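Below is the structure I would like to discuss, written out as structure tokens.
One chain of protein is taken out of this complex; the other chains stay put.
The first chain written gets the first letter, and so on, giving A, B and C; residue counts start at 1 in each chain.
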């Protein structure tokens, strides 16, 4: 019953086999191998246009490097107040950009609304050279609280950003989960909706350690060749990144894995909704759930061996937050979550909740 | 009728004469001259303890350099959302710290309350190494909206910061105005209340271009010798910084100048309060006023040659903000503001307001 | 006949099997798994003292991160003029250190001599705060030109560095080859000889992508937890780094692989020495050879499918450099180089050299 994160269960068998298979024979290093060319072709096909591709091993690297090509060191990056770039990368974006300023925007479900984005931009000063200018908007798809931006939402947010001269970055560590949830094409939710550069994740979705920075206008990514190198993010045995990505994309494997994770989250959500002492202020749309649970239930689950953690509910409307005796928990499903694990989790929770039903 | 800023009126005569007087003869450069030793003595006397002193020419440099010794590049600096370090330095603090993150705290009058500080700290994650840790609190004294922190307030805020391992910086570009307003000793409102490093300003108060970074524990400032140099902020003809500061401090000149500016602001506030179509949601405590004015009055004043600018009212409670037909304006008085200028300003405003009174 | 680099032949079977084997089941991410504890134990045993261990995926990251804990942004890092940190990392060390200055020292074989180190330090100014102070010495073991520092040499260089207040970093991308060549213990050639922090490489030696930053005084590495994170170098599925390292170290596998590579280089060197039109100004001590070859021979080898590249001979004494009709080439052997490949290479070269013998 491991629901602590979608990075806790290794890589998919297909990805792992591809890594092993890539091990024979000599290859040129640093991305000059054939497999890297294949991946570039695959991603260009997937996104229905020529793209620039730069693979690295972590989402923090992908995000920081991507943002560094959208903003000078004195620019503002708008992002959600609870986004990964803001909260979870230990000032990585500031490091890679050379000191840009991240300005957080609040909103439930870790989603930025068009209204909030406009208000945030309006509140920024325009005095030159005192006030730092806006250079980028970073959107997380799917969000840190398990929600998904619709195509219309991304389009509207991008339009606002561009009207103010800002480029648009999408943190797609869970891009696959979002696409699986939306049922749209990858092109529709990215460049057709105004996204300039995407951190396309495999790691949380079934890769071992591989994230592609994808430029929809390859010319915009040209200095990434240098930035990735000096950041220590160009692998000499780059074939092993390419092997992961090739397998991940091959035959729609990435979407199959994401659909599995999303389905497990749905099964879990349905089950939890029926249990007294548990409520779901946010209806899950991808592979993360954030139920608010009575502590008796949490304790029973942990005693039964379930691995999952509390999460901050600061982004919820006041009325929805955890009350005395409750905690908001994070449950993340993955490509490897079994229905059995879900059902056992629900059974333990239901049993622990029985006394509460009588209250 | 110049109320645009307190940096618009040159230096005080005494400061300018000191600069001229410092011009004769040979001196060793880079702060190895006698005048610099005298200033160190003056500031140690003023603050009632041995201090470390590093003079530079701008507040942005003083703030950024000071913060760089309180936080590593991956730390969080808490500050007010409308503070100069946050809004007006074009990512200077991020530059000097090597990429630290400034987290803005909201509150009326550009003041941070103890409650808001605690809430802000509580909202930050504690996961190592993902969440950046808090390393500094920066307070502006007096604030960007003309208010002053009391000794008790600084003490309470510092205590909270220190309980969480953070050092305390005070942006004292208008420190003189605050001390003149409070009537306390410089020691009481700084190190005795928990401040570790102060940007002690002369420029807005009557200097030409001189700000001292003051360490209350000199050992904490030791790497400033290198930081100031590589930032291009060590003047070869350092004698001219020392001359300014020596004259500014001599015989309480700094406080005399600040009292003059504060008195002018008080005279202006008293006059404005009596004029229909003008309201002062924030009672001025130093040398800045932020009246909300009917636009007819603003227009009449500008037509009469008054120089002053609109300012964002985003930090006010919703109910206090400018309504249709109104604008919040910033009026700053200085050591050189004449009573005559104040009275002329009030007369023009009063005349323009007459038709409004009848409304 | 692949002699282009020791990163062109994938990972050893044992390492690859360990990666596959690490794939089952749930693990906590970010290095909180058991395998990471095992690796820490292994390295402490290997080095005969408690060490601090931080694993990353590239040597550039390991070097830059390691140096960033030895020098402030305004310090000097002394290194060989042809070292990887100086020439091959696209300003990575400058990026990670926040702007430190690398000062190159010349010397044949990419080795720094004690005399050259002393002369370099003596030539640096000592004026505070103008002249940047020396904070680190970086040694490459084995060197970029295939030589090895003896224990006595490392000890002498470290002693000079420490006498001037500098810490000592060892770039051990090919540390295994050096230890295999020297026949000493890992402890003798590192901390016992004055090294403070080591980039311990597996990638060139048979790993997939894993380098450990090893602190011999764990307290000196404490901020690496943050530095690695913000650099995007902390893998979520960290188990796969640990798996590589565990297998690499297990049962002396790392030394077996290095001995194989070194032996192949020796076989190659012996063969080349006997061929007219080829000379070896540097006697190889690890797994890299830098023969100066007549171009006819180079052409014949390339026509026969050998993959190897020309290399700069700028570091050789004038008299030893390539003359008209010659080129200095780099040949690197690896854990996977076969005797057959070596012998075929030698045969092609010998055949191409026959007409030259008659000259």
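One rule holds in what follows: a contact is a pair of C-beta atoms (placed from the backbone, for glycine too) under 8 Å apart; a residue touches a chain by one contact, two chains touch by 3 or more.
Because the structure is predicted, anything quoted here is derived from the model rather than measured.
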Check your understanding: In the complete assembly, which of B:230, B:267 or B:344 touches the absent chain?
Key -> B:230
Practice item. Consider the whole complex, including the chain that is not shown, and state which of B:16, B:114 or B:304 touches that chain. Key: B:16
**Study point:** Residues belonging to chain C that touch the chain removed from view
**Key:** 73-75, 87-91, 94-95, 97-102, 123, 125, 127, 129-132, 312, 314
Study note, to complete from the structure: Hidden partner sits against chain A at residues 30, 72-74, 98-99, 128-130, 223, 225-230, 234
Point to revise | Where the unshown chain meets chain B, residue by residue | key: 2, 4-5, 7-11, 13, 16, 19-20, 22-29, 56-65, 89-92, 94-96, 203-204, 208-209, 226, 229-237, 239-240, 307
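The rule we apply is simple: only the chains that are shown with their structure count from here on.
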Check your understanding: Copies chain A and chain B touch; is their interface built from the same residue numbers (over half shared) or different ones?
Key -> same
**Study point:** Centroid comparison with chain B (C-alpha atoms), farthest chain
**Key:** C
Point to revise | Turning angle required so that chain A lies on chain C, C-alpha fit (0 to 180°, nearest 5) | key: 180
Revision key, fill the gap. Separation of the C-alpha centres, chain B versus chain C, in whole Å, is 52
Practice item. Measure off the straight-line distance from the CA centroid of chain A to the CA centroid of chain B, and report it in whole Å. Key: 41
Revision key, fill the gap. Residue ranges of chain A touching at least 2 other chains are 89-91, 94-95
